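All protein chains of the complex are present and in place, except for one that has been dropped.
Up next, chain A:
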């Protein structure tokens, strides 16, 4: 029994890490006022890009870096479409998600990828990235302007802040970290790329930010809860429990829904997200 708890915990940590990386990014994008649903596209395309690069260069580290870059490209595209050309951010996000799924599914049919040796040490990056994200948002001038852009874009603009620029920058940051999350999942954890391998983890990240009520600490706690739920789901057959695993897949979203319900009266969402 103790052994299985140990297994669940360690696999829980490994399943939490990709969510936590991406959540640090999504948190920033949302604080700046973008409900960024393309985080799924960022993670998925980064997962492919990292595996492809790692397989070409033979270096898992290069693969991780490539994932970061691919995620930033998605963030750059999203940022320019919705915060320069003023396209609806949800539509852009949906299109990017569909595009990433289609493109990566196509690419694995035309390329052969070598399996990579996992390098789980990159999980330690989280210990640096999470506090850095917090400091940037809560303590830096950039973060102050970012929060102002998310809470009241009109007032921020009148004060001389370039709201759209801040939001594009936030999406770049989000792309980098969501990319790292996707790359970690592919190169660091699985060691290969499967079709739709993120399987909605991007949406899980969005759910975590909502669960965390737009606070970083609670958001990361949400990631841990979701990661453990996932680990539990995978461990159930071995434990001899016959609980419908689909229910556990749905559990994180149910939690996010409950969290939203309980914050209904004291909504802490950035005000720009509440419009429309």
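By our rule, a residue touches a chain if its C-beta (ideal position, glycine included) is under 8 Å from a C-beta of that chain, and two chains touch if they have at least 3 such contacts; residues count from 1.
Keep this in mind: contacts and distances are computed from a predicted model.
Not every chain of the complex appears here, and the one that does not is recorded in UniProt as "Sugar ABC transporter ATP-binding protein", selected from "Protocatechuate 3,4-dioxygenase subunit beta", "Sugar ABC transporter ATP-binding protein", "Fe-S cluster assembly ATPase SufC" or "Sodium:proton antiporter". Checked against the hidden chain, the listed residues A:144, A:213 or A:249 yield one contact partner: A:144. The chain not shown here touches chain A at positions 139-141, 144-145, 147-148, 151-152, 154-161, 265-266, 271.
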